[in-house]
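A single protein chain has been omitted; all remaining protein chains appear in their positions.
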């Protein structure tokens, strides 16, 4: 047995981290198990499969519940602070993954357990969180956070638009053409504005079709707004903070190209050598313009 | 009573501004009330709710009308220039918010009052206008204004495209496939070009389906145009493409192009090197590198 | 009568140019007339209107034909080179605008004349061409021309994709689910890839629905490609040629910020004063780094 790491600590390292070969193998197996349990849930929801392979399906479900339960107990056992783990976000998700199998004893074939069984999928994020893709997700997150306020303004306008258009269509088309209430009109307005266009409710009157045309053109055009917002923010996030935020000590130009050494407006160095900085007297010949 | 501010002025400050805690609380309550009145209008439009809770709904409508009427009267009372308020944009919107409740006495269950009751929602903007989100909305507005001309050109092309495509489809498919007139053909062209695709009118002939393919590919591609226009403008607006507010040290011209190095009126450098500033004599060795 | 300009030349100036108040007024009247003639064509295509206002409609059509014919003759009369005008692009369009009214005498109620009557709309471009919006259209044109090759590559890929997907769906779903031939399958693939989604032909088999999912995700994602191409080109077109294409005389850095005066890599001036350029001897103290 290892001198530096007890068995418990070694298991902890394997299960909770991904910096050892064993830890990576564990994560891969976990990922496959979670996805397999998802596939079983999906197949089980198909009528034909459910009636034909009933016992196989419930057997697999029991197996996955047992596996996840075992993993949960091991995680509690090896965690340095078990209580903190249990009440952490991922601890609760892990508990949720084994609940459906237990609850099914009490409430057999309860429909809403399905949701819980699918929410197991959230466990995938635990694995992905540890992957090198996280940094890329961070870029996206930074861009989304930066554009949060603009996007709220945008969605407020969308909300006002669909409410007004939905009400207008309810008044113009009326219940005989499928617009049975204002919420239904708003549902139609969202279907149309987002260019989804199911076709379950369509305008029949000339005025309604003319108004629809306006809604569609609006929807088609304002899709540019979130794209524009997000692209501008993402470009900023990827360029690393819109150029160099270093004020030129001479002309005070606030931002420069990311790797600029000299201000491109006044030609003075952006980062004078330390020896030059205190010089408030006229610069001597040897001191002019060094970097 | 306060010495500096009379009761009337204090109410004015609370109702019309948002810079006091009481003013913010008032705005929040107003926002909730407006949204609640909207929800009531929407629920009332559902047949089942309308017939079952008729008296409750009309009671709530009366309550909201009374509240908005009270608020309107208080606004007139405390406003320093009541007439100016009454005929301002928001004054008219405020009046509009209480009209449906009054008109319903004269024209019971008039359908078009619904629109007016929904337009109440416009009052939300009064509240939002005072919020910190305004600056973000300004960014979007600047970008939209900057791209106005390009967008008009773009929409003119769209208008020509849908007219030509709509007419062609009317001639090709004809009334027996649902294209009963040119306006109907244009409606179909808009539905298709914007990628909404309701499916209420679809081409049946081979030639019509081929033409539809062109319309769809066109629509799918030119969605890039408004996005491109808006993104480019927004990036400019966010980079602060305003003029440089640096007074020329020689001729005092107050603003210049963002990265100007020399004044474009007198030709003198805007940012002389520190050592050069007092020098009006011909440059000596100590003045090397002036801008 | 004016000494400098004969009547013929003055009419020429008014009709063909827009730099006089009379010329602008003429263009506006022409624009309204063209649009009015379009509205008449559209209304006439509606069954109810056509049968009820038959004589009014054909009267208006005669009036517009007469107006356009008069305008055409005046254009020929006042044009300095009549033959060149007649065979110019706009000359032919102008002729096309009066043809339907004449042809209708020979082939009454011919369906395809409708197209010619709508093509009259092309005359709108003659008026718009002279407007201040042209410069904005030029921006769009420059961006489109710059991205032409990339867009051809993109459309080739789209063409391959829809052909492969359309054939696969024809084989998988077969004629009993509406995929009666490969061209029909391609039509479906275009409808799906462009996210139009009419719903006239939909996959019924599990494999077909799985494949559809791939097509939709593909279509949803690659819409980014034309947008990206166009945005990048438009930003370049609006920034006026991606920064300053001036090679730094010292370090050869090829491009700089549009208004840079100094190279931001080596600090040397981008545009040395003329007197300094021939200096290949070590610069004297007075010559170092001036702009």
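Chains here go by letter, A, B and C, matching the order in which they are written, and residues are numbered from 1 within each.
Going forward, a residue touches a chain if its C-beta (ideal position, glycine included) is under 8 Å from a C-beta of that chain, and two chains touch if they have at least 3 such contacts.
Predicted model, so just to flag it, every value in this text is computed and none were measured.
Of the listed positions C:122, C:232 or C:270, the one in contact with the omitted chain in the full complex is C:232. Checked against the full complex, the one of A:64, A:170 or A:230 touching the unshown chain is A:230. For the chain missing from the display, the contacting residue among C:7, C:141 or C:206 is C:206, taking the whole complex into account. Along chain B, the points of touch with the absent chain fall at residues 195-199, 227, 231, 285, 288-289. Hidden from this view is one chain, which touches chain A at 38, 41-42, 45-47, 111-112, 114-115, 118-119, 121-122, 124, 128, 132-133, 136-137, 139-140, 143, 151, 155, 158, 183-184, 186-187, 190-191, 193-200, 219, 223, 226-227, 229-231, 233-235, 238, 257-262, 285-291. Remark: the residues of chain C touching the chain excluded from display are 149-150, 152-154, 156, 160, 163-164, 167-168, 170-171, 175, 180-183, 186, 192, 195-199, 202, 206, 209-210, 212-213, 216-217, 219-221, 223-225, 227-229, 231-232, 235-236, 242, 250-253, 264-268, 282-283, 285, 288-289.
Rule of thumb we're sticking to: only the chains that are shown with their structure count from here on.
One simple way to say how far apart two chains are is to compare their mean CA positions; for chain A and chain C this gives 38 Å. Shared interface positions of chain C, i.e. residues touching 2 or more other chains, are given as 195-199, 227, 231, 257, 259-262, 285, 288-289, 291.
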